[in-house]
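Only a single protein chain was left out; the remaining protein chains are all shown in position.
Let's look at subunit A:
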Amino acid sequence: MGLLSKKDAALIKDPLADNNPITIQVLGICSALAITAELKAAIVMSISVLFVLGVGNVVISLMRNIIPSKIRIIVQLVVVAALVIIVDQVLKAFAYELSKTLSVFVGLIITNCIIMGRFEAFALGNGPWRSFLDGIGNAAGYGLILVLVGFFRELLGSGTLLGFKVLGDSIEKTGLYALGYENNGFMLLSPMALIVVGIIIWVQRSKNKALIED
């Protein structure tokens, strides 16, 4: 790695796999269940979190020496809230339909445990560059799982991907539907999202035995 030192590269790579915020730390589950019925929503949510966590980590890191430790949670909340409002307004301005699908969950990025967790655990003790990498890495790890879950839920639940009818038309009975295939309505319900996340965790842990704790 020319651009990043080995230690810095680990900041990005670890959260993608062996220290994934969703599958290993089991944080941010609520949004992973709520907005993954469509792939598009999952992608937009991932980008929003990427922005909030990347910028937020840098801001907190820059301020880390002047924040009184007694009120640090409030300062962190103010920073997240400000960033989330920016994301919310941008979405409302340029992707109104989508912001309606995401509804309350954009606002709820504020309470996303991953963000506060990274502020507390990393940005308060590290420089801006490393904090930025950490934020990007964790948000990417979160986004990866979201997109994976969204992919399977939309494909099996609605037979589409990003709105394209990849399996054929379910009403006109073309493509797979001509053979008698039908969409799995269970996939669109939140319990199935939990099961999909569970299966991802299962696959990951059986590939890497070191992750199994008991």
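Please note the rule applied: contacts are C-beta pairs under 8 Å (C-beta built on N, C-alpha and C of every residue); 3 or more make two chains touch, one makes a residue touch a chain; residues count from 1.
We adopt the following convention: contacts and distances are computed from a predicted model.
A.B. asks: Leaving aside the chains on screen, match the unshown one to its UniProt name from "Na(+)-translocating NADH-quinone reductase subunit B", "Predicted Zn-dependent peptidase", "ABC transporter permease" or "Ribose import ATP-binding protein RbsA".
C.D. replies: The record names the chain that does not appear here as "Na(+)-translocating NADH-quinone reductase subunit B".
A.B. asks: Based on the whole complex, identify which of A:L50, A:V75, A:L189 or A:L211 touches the chain you can't see.
C.D. replies: The missing chain is touched by A:L189.
A.B. asks: Mind pulling the subunit A residues that touch the left-out chain?
C.D. replies: With respect to the unshown chain, the touching residues of subunit A are 180-182, 184-187, 189, 195, 198, 202.
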